[in-house]
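Removed from the display is one protein chain of the complex; every other protein chain stays in position.
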Amino acid sequence: MIIVLKPGVSDEQVNHVVQRIESLGLKAHLSRGTYRTIIGVIGDEAKLQSTPLQAIAGVAEVIPVLPPYKLASREAHPEPSVVDVSGVKIGGGYLAMISGPCAIEGAERLDAIAGAVKAAGANILRGGAFKPRTSPYAYQGMGEDGLKILRDIGDKHGLPVVTEVMDPRRVELVERYADMIQVGARNMQNFSLLTEVGSTRKPVLLKRGMSATVVDLLMSAEYILSQGNPNVVLCERGIKGFDNATRNLYDVAAVPQVKLLSHLPIIVDPSHATGRPDLIPACALAGVAAGADGVHIEVHNCPEQAMSDGPQALLPEQYAEVMKQIRSIAAVLGKKVSPLPAPVEV
Amino acid sequence: MIIVLKPGVSDEQVNHVVQRIESLGLKAHLSRGTYRTIIGVIGDEAKLQSTPLQAIAGVAEVIPVLPPYKLASREAHPEPSVVDVSGVKIGGGYLAMISGPCAIEGAERLDAIAGAVKAAGANILRGGAFKPRTSPYAYQGMGEDGLKILRDIGDKHGLPVVTEVMDPRRVELVERYADMIQVGARNMQNFSLLTEVGSTRKPVLLKRGMSATVVDLLMSAEYILSQGNPNVVLCERGIKGFDNATRNLYDVAAVPQVKLLSHLPIIVDPSHATGRPDLIPACALAGVAAGADGVHIEVHNCPEQAMSDGPQALLPEQYAEVMKQIRSIAAVLGKKVSPLPAPVEV
Amino acid sequence: MIIVLKPGVSDEQVNHVVQRIESLGLKAHLSRGTYRTIIGVIGDEAKLQSTPLQAIAGVAEVIPVLPPYKLASREAHPEPSVVDVSGVKIGGGYLAMISGPCAIEGAERLDAIAGAVKAAGANILRGGAFKPRTSPYAYQGMGEDGLKILRDIGDKHGLPVVTEVMDPRRVELVERYADMIQVGARNMQNFSLLTEVGSTRKPVLLKRGMSATVVDLLMSAEYILSQGNPNVVLCERGIKGFDNATRNLYDVAAVPQVKLLSHLPIIVDPSHATGRPDLIPACALAGVAAGADGVHIEVHNCPEQAMSDGPQALLPEQYAEVMKQIRSIAAVLGKKVSPLPAPVEV
Partner (left out) sequence: MIIVLKPGVSDEQVNHVVQRIESLGLKAHLSRGTYRTIIGVIGDEAKLQSTPLQAIAGVAEVIPVLPPYKLASREAHPEPSVVDVSGVKIGGGYLAMISGPCAIEGAERLDAIAGAVKAAGANILRGGAFKPRTSPYAYQGMGEDGLKILRDIGDKHGLPVVTEVMDPRRVELVERYADMIQVGARNMQNFSLLTEVGSTRKPVLLKRGMSATVVDLLMSAEYILSQGNPNVVLCERGIKGFDNATRNLYDVAAVPQVKLLSHLPIIVDPSHATGRPDLIPACALAGVAAGADGVHIEVHNCPEQAMSDGPQALLPEQYAEVMKQIRSIAAVLGKKVSPLPAPVEV
């Protein structure tokens, strides 16, 4: 940690800061410059992280040197993590292809969509049973009935399933049905929910909040990891931008940033990032080329009848087309779509 | 609702859209332009809000004409609402002056701060017992012990108290101790939490999320209102911006925007909006001048020992200084700081 | 300047950095921490500003300690500057009330508007002769004919005039007619233009670019100041934000930020910041309450016939109403609208 003092700081103020540092068992290393005085803090920076040094008179700026996350950092785990979702691998050269409708709307429809995306190459089935809707008057999802349908259809097609949980009181319920639990963008800093999913051992798909920096995303992952659940997969799904031509702003550079800072896998979600089917294929390819460990794309066989987010879904045939190119680009980078687990004999 | 069709749309596609509209009991009014065809939908637009018209082939754009919120709208309630927090009025010419430390750290300290802010003119005491911290390793608050202290100190000074709740499972607990419940920026779209506080009748202080538009904020208020709780006070506390010189970007224009669209009171929080004590006074005055129904400012008597957000707190004497100017500016606009309720005889 | 080295940096790399620093006549002060090594640079930081230290192997981060602007800084000029625009003072307790139509559209209309805004209390007349329009097909302004009209009407009413220049080849022309030269937001980093207006001695109204930080704005002011022209007035007029309900995002906190960093006056322009007449009055008051040295508001007597930006203009009677409240709020802060210069005897 580096503490930059204000111009014209008094000796007394400097001493006060030094004493605070030393009282925590750390060493202060003073550099008096022509214009400014700076203090380098030597020792375990974590001890200082909850001390409001910046509030001390004479302090201009406090600059941390260590990242505020630990378990999520590359330093803690130099090799890339591979998260196993009931047999499907994510990371370490294996790509997750997560696909399905925005909301679960019934068994028949989900069955048709699951069959189509599996045929195209998807290896994880998604579908929302509890939907975070901006309007209290919009469709809120089928709840537990939806979870049952998702589980059944997943089993029928041999696809692991992922679904979102929004309420800490429902984590146990969702855990019972799903192979992977999704924490949505709006809940990325719902710390009660993060703590709750961290206390399970289910893989968690953690979506980046719309106003979260990459470090914020890693801090939220740290909440889950620090509860003992190591199975976290991050997801870039668009942040707030000023150009309303797209629903969000797809930050593809987050992918290599996460790779540099963390061992956790990261996938991309061009469906939510753009909200436009005409941009999803190009953005999916861009994500894979940037190094993503998977792609999340919403697919619906009749978007105009979808209960939620229909306009942003790809048709099954469009999805199949993108999958072909994803495979070719993955191959350029020496990666491949994770195979499905062998079907269990009954 | 206006539906803009794509150039070169076929008659068959136009008819399909018209049929969808009419099947919902609405009337479609077709305008064929030189370059584009548009359809005006006549009838109750709400019927269409969950229909994904945009996903129909040939549709270029769907433009809603009515606001998606109802109970929060000026149309529903032309007069400004006045929310009563245990005797302190917010709105309709009365200003709330909410102040106190970021976190409750103990009875003695809170007592000292409460006395100081009351003397300066604050009329509601704040203090966090459950803290939403970006890091799982940072101080998380005193929990129920903190709530008890807050209640006691509030009672001692005759100040109603407000505190944040983050977890739907704790709404009942917080409701027991607080006069007003705060939903923080990170939880503005935590719909489970909104529904839960909506089912109480306690006044709710709803803070704007960092990536929320003004309409998003009103939609979250609508969640609470639609549960039957009419006591919502909005709070502008800064959104994400590109200039890291301040913690957030203080969007003072949100105040008059809310006034035009809604009857709900709105206050400003320059402490979180800027994160800098040297900017808080000017931004507090700006908020009042823009028409805010109150100001939320964090005050601490020893910021360098604060457990949370110390660097952004004002000292009690700085707060007293700002309060003087706030009163003068409020007077220019014909408003005044709400008086405290008369002390209850025992 | 502080140089943070990467973890695991070699001694050789450290020495290489130290040598680079010393070769520039500066002193390097090494702090070896448990996890990181940092180097404090002692001496004239400016010598290092064009040296790409960050590109040296082993360097993680370079953190400047001094601001990159000099002439614009508070350190260089501790007292607030007062800029004199042909007798109207801006700064040091005097407010500029700049008003007029977006574009000059003819003598008669400008005469009527000038009379109205002067009666309401404006002290500088604005009007565009060269208009920066996003579309090449939009109205581009009257050019020199417009400048002549502006000069004549300004003289008739005894109001100094300000108008925008976009092309370095026209600075001389504009200088001939105007009392103050405006550099628009889109040209805030048009360095050729800044250099050219810096070589005049006319007061310059420098508008903040839509993606400029406060420091970027001060750096652009520095371009003008460094050419020898000390008469710079800054203007906050909205930056890019994600909520399209307003044209731009009004960053009122920029006002106190500039006051802390610089001696230059700063005014606000709620017309361009919001683009909405229904928000301009509240935002104007907010700007004055935040400490602005003036307000720029577009006024038109028939907005629906305006050649440019009609929808964002106030009517003269709306302007008169705002002016009353501006004066009251200015008085609270111990400021006043600058009086007009005494009329010259002929």
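Going by the order they are written in, the chains are A, B and C; count residues from 1 in each one.
Operating definition for what follows: a contact is a pair of C-beta atoms (placed from the backbone, for glycine too) under 8 Å apart; a residue touches a chain by one contact, two chains touch by 3 or more.
Note that this is a predicted model, so its numbers are computed, not measured.
One chain isn't shown here. Among B:K118, B:K131, B:R186 or B:K240, which residue touches it?
B:K240
Among A:I63, A:A286 or A:C302, single out the residue that touches the unshown chain.
A:A286
Touching the absent chain in the whole complex: find that residue among A:D251, A:D269, A:D293 or A:D309.
Selected residue, touching the omitted chain: A:D251.
Check the options C:G92, C:G115 or C:P132 and report the residue that touches the missing chain.
C:P132
Extract the touching residues of chain C with respect to the undisplayed chain.
20, 46, 49-50, 52-57, 68-69, 132-139, 166-169, 186-187, 189-192, 195, 209-211, 216, 219, 222-223, 226-227, 239-240, 303-307, 309-311, 313
So that we can see where the missing chain sits, which residues of chain B does it touch?
2, 4, 7, 29, 31-36, 38, 40-45, 63, 65-66, 75, 240-242, 244
To test your reading of the contact rule: which positions on chain A touch the chain that is missing from view?
With respect to the unshown chain, the touching residues of chain A are 211, 213-215, 239-243, 245-246, 249-253, 255-257, 259-260, 273-274, 278-279, 281-283, 285-291, 325, 328-329, 332-333.
Here, only the chains that are shown with their structure count from here on.
Centre-to-centre on C-alpha atoms, which chain is most distant from chain B?
When every chain centre is compared against chain B, the largest gap points to C.
Measuring centre to centre with CA averages, how many angstrom lie between chain A and chain C?
Taking the average C-alpha coordinate of chain A and of chain C, the gap between them is 40 Å.
Determine the centre-to-centre distance between chain B and chain C, using the mean Cα coordinates as centres, and give it in whole Å.
Result: the chain centres lie 32 Å from each other.
Residues of chain B that touch two or more other chains: which are they?
211, 239-240
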